[in-house]
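All protein chains of the complex are present and in place, except for one that has been dropped.
To keep things simple, chains are lettered A and B as they appear, and every chain counts its residues starting from 1.
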Amino acid sequence: MTIEPVQYTIALVTIGSFNPVIISPLWLGIKGALGKDETESATVEMIHRELTQFSLSWAACRVTPERFELICDSIAYFEPTKDLFQNIFNVLRETPVTAIGINHVTVFDLGDATKFDQFGKFLAKMDIWNEAISNSKLKTIEILEQPRGDKLSGYRNIRLEGVSNAKAKYGVSISINDHFDVTSVSDMLNIISQNWQSSFDKTKSITTSLWNQFLKRQ
Amino acid sequence: MEINNTSPKRGEIEITVIGTGGGYGESLIIHDGTGQWIIVDSCVSPDGDKNLPLEYLNHLGVNLSNSVKLIVCTHWHDDHIKGLADIYHECSSAEIAFSQAHDQWKFLYFVSLDALKLKDQSSESSTYEFNTILGILITRGKSYRRAQSDQLLHLVRLDGKSITLFALSPSSSTLDKFDEEISQLIADSESRESKIVIEKPNEKSVALLFDFGIYNAIFGADLEVGHHSDSGWFNILDNLKCINRETKSIYFKIPHHGSKNGFHARIWEELLSENPVATLTPWNRNNGLPTDEMINVYKRLSKNLYITSTKANFGKPKKRSHRLEKLIRDFDIDISEVKYSHGIIRYRLDIVNKGTCFNVEISGAAMHLQDPN
Partner (left out) sequence: MEPVLEKAVSTKHSPRKSTSQSSIPFDFLNKKDVLENAIDRIDSGEESLLHHKDQYGVSSYVKKTLDLPEGLILNISRSQSTISDNDVVRWKGFVTEIKEHTFTSKLFDIDAKGTHEIGELPNEKIQRDDLNLLKIGAIFYLSVGYFYNTKGQVQKKMILKFQRLVSWSVEEIDQAVDRAAYLAENISGETLEWK
């Protein structure tokens, strides 16, 4: 197994009050947030008052009246994704928003069933179940940091669960929701610019700490 | 830190040059003989962890909040100003000196506009430093000292003699032209996704004259010779009142990293004594400065020639995995690392006891460039 993720997806999620029909690749092109080719090659799945969903070659966007999501699963485009998010809300400055989450979804490959099992036992006391059931296995665990260690309003939610896909047959997904409470778009943009890099640094330190402790016990 | 941590005594002048190898800035630290210190520009280690002038002064045990009396910002370049806001913050009793365009409002509007880019992280960090400095200035309710040719920036008396620091540049006409340039920079700021690049920043650079009684020193900053008699070194040579033609400088901080643009024979003939103590700091532009040709020129002019590190050291990319290194080469990307080489040269002269030559100490990557003859 390696302690580098085989997959890394980020999602910028904001809660507020949105008008999904406004946000589209064409609109982004007009505003200068996308180039002509990017605008024309975008795939629009839906534009509706309840849901807008479209994809670029490097990111995807989903908007409902209460929630805005911008997702990217290529590390080469994480910074442009942040720029795109900032661009959208630099234009929509009057949008009421109450929270912003910088989400990091990292998938690690444990390599084999034995290591996968050992990891579950490392995370939780599985033997407490043996009295009542046989062959207990951990599926999901979720940890909340609240208040935040950096004293900003919000919390950090860490969720681990088993996944199985082409890149990681015995995979563990570690999803870190770096949640900040905000009062306005201006506040939100400041939070993003001031905490963007530290959010990544913190994710790395959480996952590294976890793997180092696991490997020490092997 | 390798260099000796003994503080200069009363009556002992100190000029310390800190260099970083060509891409991470340089700084001058001056002791005026009375226990007061002056810091000219700033530089930080590449990881941002160490503010090098503060590290040096802390090494000497200097009380930053009481003893540092003046901070001079010689110009706008990143490599001269990074960390200057921290210095100003720590040195709470220091005055600060800088030059600015004559049209103050326009200048401040440009600084404010560029500071907005910080949110997008597309700003030159020098504007960030400057913006922070202005904020501290306001909080302290102080004025800044105007750095412009013939302006006095610092004055103390030692045993009845005056010890002064004068700005030799920029000239008034240079600042007029800066006004025009600011207008263009504001128009350019409309493109928020690019860094503002100041045209010819070196013309606005603040060269200094440090006069300590019977001797004096000239710090050339990045000032280039210029093309007109009312700017650059020609203006200093022909028009300034603060220069005493009878007393030539025994120390010269060679301007603009020893480039040809910062050299003119008249500077050496008319302003400097024979065989002055001279310091070079390298830079990473193009093939690096100073060039070998210019080093030889300076070696002929001074046997007391020092450099803070070997000239800009770059060639290979940063060390990465073999796979990635090969991949970078496969894509025909020509990359070279700008290496960090920390060097300190300290010059001390006891003027009370009528010392006649500097006591020189070097540490880190600094070296004495020997005269080939």
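Note that in this section a contact is a pair of C-beta atoms (placed from the backbone, for glycine too) under 8 Å apart; a residue touches a chain by one contact, two chains touch by 3 or more.
Being a predicted model, the structure only gives us computed values, none of them experimental.
Participant: Going by the stated contact criterion, tell me the shown chains that border the hidden chain.
Facilitator: Over the full assembly, the chain not pictured touches A, B.
Participant: So one chain is hidden, and I want to know which residue out of B:Lys9, B:Arg146, B:His228 or B:Lys354 touches that hidden chain in the complete assembly.
Facilitator: Spelled out, the listed residue whose C-beta touches the missing chain is B:Arg146.
Participant: Among B:Leu240, B:Val297, B:Ile328 or B:Val352, which one is in touch with the chain left out?
Facilitator: Within the whole complex, the residue contacting the unshown chain is B:Ile328.
Participant: Can you work out which residue in A:Ser24, A:Thr95, A:Ser175 or A:Asn195 touches the chain that's missing from view?
Facilitator: A:Ser175
Participant: Looking at A:Ile23, A:Val105 or A:Leu210, which residue reaches the missing chain?
Facilitator: For the chain that is not drawn, the touching residue is A:Val105.
Participant: Can you list where chain B touches the absent chain?
Facilitator: These residues of chain B touch the chain that is not shown: 23-24, 46-48, 100, 104-105, 108-109, 111-113, 115-116, 120-122, 134, 137-138, 143-146, 151-155, 162, 164, 190-197, 284, 314, 317-318, 320-321, 323-324, 327-328, 330-340.
Participant: Which parts of chain A face the unshown chain closely enough to count as touching?
Facilitator: 2, 4-9, 11, 13-15, 31-38, 43, 45-46, 48, 50-51, 53, 55, 57-60, 62, 64, 66-67, 69, 71-77, 79-80, 83, 86-87, 90-91, 93, 98-101, 103, 105, 116, 124, 137, 139, 141-142, 144, 146, 155, 157, 159, 161-164, 166, 169-171, 173, 175, 177, 179
Note that in this section only the chains that are shown with their structure count from here on.
Participant: What is the distance, in whole Å, between the centres of chain A and chain B, each centre taken as the mean of its C-alpha atoms?
Facilitator: Going by mean C-alpha positions, chain A sits 45 Å from chain B.
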